[in-house]
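A single protein chain has been omitted from the complex, and every remaining protein chain is retained in its original position.
Every chain is named by a letter (A, B and C) in the order it is written, and numbering of its residues begins at 1.
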Amino acid sequence: MYFGSDNQTGASSQVLNMLTEANNDYTHGYGDDRWTHQAIDALKTLFECDLDAYFVATGTAANSLALSCMVQPWESILCHDSAHIILDESTAPEMFTGGARMVPISKGEGKINPVQLNQYVQKTGTDYPHNVRPAALSITQASESGLVYTPTEVAALSAAAKANGLSVHMDGARFANAVASQQCAPAELSWKAGVDVLCLGATKCGALSAEVVIFFNKDLAHTFTHRRKRSGHLLSKGRLFGAQMVGWLQDDHWLELAQHANNQAAKLAKAIASIDGLTLAWPVESNELFVIMPKGLAEYLQAAGAEFYDWYESTLPANITLGEDEMFARLVTSFVSQDSQREAFCGHIYAYFAAQ
Amino acid sequence: MYFGSDNQTGASSQVLNMLTEANNDYTHGYGDDRWTHQAIDALKTLFECDLDAYFVATGTAANSLALSCMVQPWESILCHDSAHIILDESTAPEMFTGGARMVPISKGEGKINPVQLNQYVQKTGTDYPHNVRPAALSITQASESGLVYTPTEVAALSAAAKANGLSVHMDGARFANAVASQQCAPAELSWKAGVDVLCLGATKCGALSAEVVIFFNKDLAHTFTHRRKRSGHLLSKGRLFGAQMVGWLQDDHWLELAQHANNQAAKLAKAIASIDGLTLAWPVESNELFVIMPKGLAEYLQAAGAEFYDWYESTLPANITLGEDEMFARLVTSFVSQDSQREAFCGHIYAYFAAQ
Amino acid sequence: MYFGSDNQTGASSQVLNMLTEANNDYTHGYGDDRWTHQAIDALKTLFECDLDAYFVATGTAANSLALSCMVQPWESILCHDSAHIILDESTAPEMFTGGARMVPISKGEGKINPVQLNQYVQKTGTDYPHNVRPAALSITQASESGLVYTPTEVAALSAAAKANGLSVHMDGARFANAVASQQCAPAELSWKAGVDVLCLGATKCGALSAEVVIFFNKDLAHTFTHRRKRSGHLLSKGRLFGAQMVGWLQDDHWLELAQHANNQAAKLAKAIASIDGLTLAWPVESNELFVIMPKGLAEYLQAAGAEFYDWYESTLPANITLGEDEMFARLVTSFVSQDSQREAFCGHIYAYFAAQ
Partner (left out) sequence: MYFGSDNQTGASSQVLNMLTEANNDYTHGYGDDRWTHQAIDALKTLFECDLDAYFVATGTAANSLALSCMVQPWESILCHDSAHIILDESTAPEMFTGGARMVPISKGEGKINPVQLNQYVQKTGTDYPHNVRPAALSITQASESGLVYTPTEVAALSAAAKANGLSVHMDGARFANAVASQQCAPAELSWKAGVDVLCLGATKCGALSAEVVIFFNKDLAHTFTHRRKRSGHLLSKGRLFGAQMVGWLQDDHWLELAQHANNQAAKLAKAIASIDGLTLAWPVESNELFVIMPKGLAEYLQAAGAEFYDWYESTLPANITLGEDEMFARLVTSFVSQDSQREAFCGHIYAYFAAQ
């Protein structure tokens, strides 16, 4: 009953096998190897365009490095107030950007929208250099509340951003889940919808450690290699990332992994929705579930070995106030989640309520 | 009719004369001179305590240097969302702190309060190093809305801050106005109320350029001289600051200057309050007035030579929405404001409305 | 004939197998897993002491994070002018330390010595905050010239450092080679000789990507987890590092790998020393060879498929000046180097000279 995080698994067999295969042979270091080159080619094919792509080990590094190419130290980055970059990545964005400012502009809804962006920009002072100019918008796909942005929604946000002089960053730690959820082309959810830089994460969905910063807007990329090196994120044995990514993308493997996780989440959501006493805080559109449950149940489940997180109360929907006896739980499914785990988990819930 | 800012004047005669007097003679450099020593002694007397005090040229430098002694780069600074440090000082706090985060926790009221502080802290994640820990509270005295915190209010905020592990910074760019307004002892508004570090500004109230960072909590001061030097804020001819501060503090000169500005503001507020069609957004408790007026009037006044700023709409009281034909204006009085200026200003207002 | 770098190989079988084994099963993320715990226990056993240990992906990250715990932004780090941290890691030390200064104090000899350290410190101004205080010494084991420091040499350097108020960092990217070369206990070459923080690298000697920052002086470690997270170096799937390190350390595997590389280097050195027209710039004490050869030979070898680097002329011994027709080459052996490669390489050299 591991619903703690999609980082509690290892790699998929296909990803691991490709890494094992890549382990033999000599190659040049620092990403000048056949696996890295092949991975970049695969990304170009997948996204149906030319692009610049750079691999790093963590999502925090990917996001912060990307943003550091998009803003000056005296500018700001707008995002949702539940955004991973503002809640869960320490002050990495400030470190990498040399001290740009993080500004949350949306709250109480699971996704950011163009109205909030426009309102913020209109009310913000423009007396430079005194005021801080917004220069980038960051959106997370799927969002930190487990919701997906449609291509139309992304395009509307990008249009609002660009009308105000902001470039667009997408934190795609669960981009695979969002694509699987909508059965759309990756290009439709990214550059065709105005995204300048996508941080595509494989780690949560089948890799051990492989994140790639993709610049559709190549003009933003020209300092990236310097920034990656001086932040210690240029691996000498670049095949580690390249091989994982080749294995991950081959034969739509990444989408199958994401679809599996999404399906497990949908089944779990259906089961939970049918139980009196449990509330889903947000619609389940990817592989995360946010459940309001009695504290007693949470303790009961954890005692039974279930893993899930006590989530940030600040990220609740605006219309929900947590009761004193309630807990706001996040459950995450992954590419290895099994029906049997869900069934065991629900069985414990039934048992708990039956005993009340 | 100069109500643009209290930085549009020069120095008071007493301050300038002391600077002139200090100009002669040899002294050692870098603040090791009789004027700087005398100024620090005067501060100790004024605040009735031992303290560490360091001079710098600007309020932005004072605030940012102070805060850099109070937080680590992976921590955050809480403040009002109208705070000068977050609205008007570019990303200086981020630069000086090495990338700590600025977090506004209060909005729609002219002052921050302990409930807002406690709510923020309670809803904020504490899973370090992922989450960002609040480590300092910054309050502005008088506030950016022209309100003053009473000693009791400061003490309550400090108590809430310290209960949550935060130290307390006070941006005292208009501390003189706040003291004059309340006729209380400077100690009551600062260290006795729990303030750890006070940035006391003389520039807006009679000096040309003289700000002093006062550490009541001397444990926080031990890296200050390094930080001041490496940010280029250690003046070689330290007498420039020392002499101004000696002149400013002598014989309660600073309070007389502040009282004059406050009085002029009070008179102007009384006149404005009596005019139909004008609204004071906030009570006038120091030397700033925030006036909602017809845009046509604003243009008429500016054409007549009046100076004042079109102010941030985001800092309006929560219960006020600006109409399309309205302007949110800030007017500031200073130690040289004259009755005649106010009378001329009001005369133009009357003329405008008479012509409608 | 791959003598380009020890990063041109993959992982050893034992390391890769442990990673494969660790891939299954659920674990907690962020290093709270059995593999990471087991690796840290193995390090404690290996070094015969208590210690704090943190894993990261690259040597640059390890060194820079370690140094950032050892100096303030207004202090300096002393090192050899051939040090990897000053030559090959961009300005990563400056980025991580928040702008501390890198100061090379040794040149023309392959190792730093206490006399150079003492001379530098004695001639350096101590008028703070104007002058920059040296606060850390960094030494590389094995050195960038392929030399090893004996326990006695390390102890003498540490003693000089500490007498001057500096803490001691060791860049151990090839620590395994240095230990294997001297057949001494790891403790003798590190904490018993006064090293405060050791960056132990497995990547160059059998792992894919696994570096560990070891704090023997635990007082220096208390900000490390914050610094690692905000620089994007905290992996979610911590088993990646933990498993590699467990495999690497098990049954003295790491020493066998290093010994193999050293042996291959020794054999190659012997062959080269016997050839007229080739000069070894430095004694070969680990797995690196620095060879002065005719440019024509270098081109001939590269055309034949040999890989090696044209090395920094600035790192030559003081008594050697490179001729116009000469090249300063670096050759590196690794845990997979074969006799056959060396023989082929030497065969090409013989053929070249025979044809002259």
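Note that a contact is a pair of C-beta atoms (placed from the backbone, for glycine too) under 8 Å apart; a residue touches a chain by one contact, two chains touch by 3 or more.
Small disclaimer: the values here were computed from a predicted structure and weren't measured.
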Sole contact to the chain not displayed, among B:Gln38, B:Ser64 or B:Ser82: B:Ser64
Per the touch definition above, residue among B:His130, B:Lys162, B:Lys229 or B:Lys295 touching the missing chain: B:Lys229
Sole residue of A:Asn118, A:Thr150, A:Thr225 or A:Asn263 that reaches the chain not shown, by the stated touch rule: A:Thr225
Given B:His130, B:Lys237 or B:Lys267, the one touching the chain that is not displayed: B:Lys237
Residue ranges of chain A at the interface with the undisplayed chain: 72-74, 98-99, 128-130, 223, 225-230, 234
Missing-partner contacts on chain C, residue numbers: 73-76, 87-91, 94-95, 98-102, 123-125, 129-132, 312-314
Residues in chain B touching the chain absent from view: 2, 4-5, 7-11, 16, 20, 22-30, 56-62, 64-65, 89-92, 95-96, 203-204, 208-209, 226, 229-237, 239-240, 307
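Rule of thumb we're sticking to: only the chains that are shown with their structure count from here on.
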Among all chain pairs, the one with the most C-beta contacts: A-C
Between chain A and chain C, centroid-to-centroid distance (C-alpha), Å: 35
Mean-CA-position distance for chain B and chain A (Å): 41
Residues of chain B engaged with two or more neighbouring chains: 73-74, 98-99, 129-130
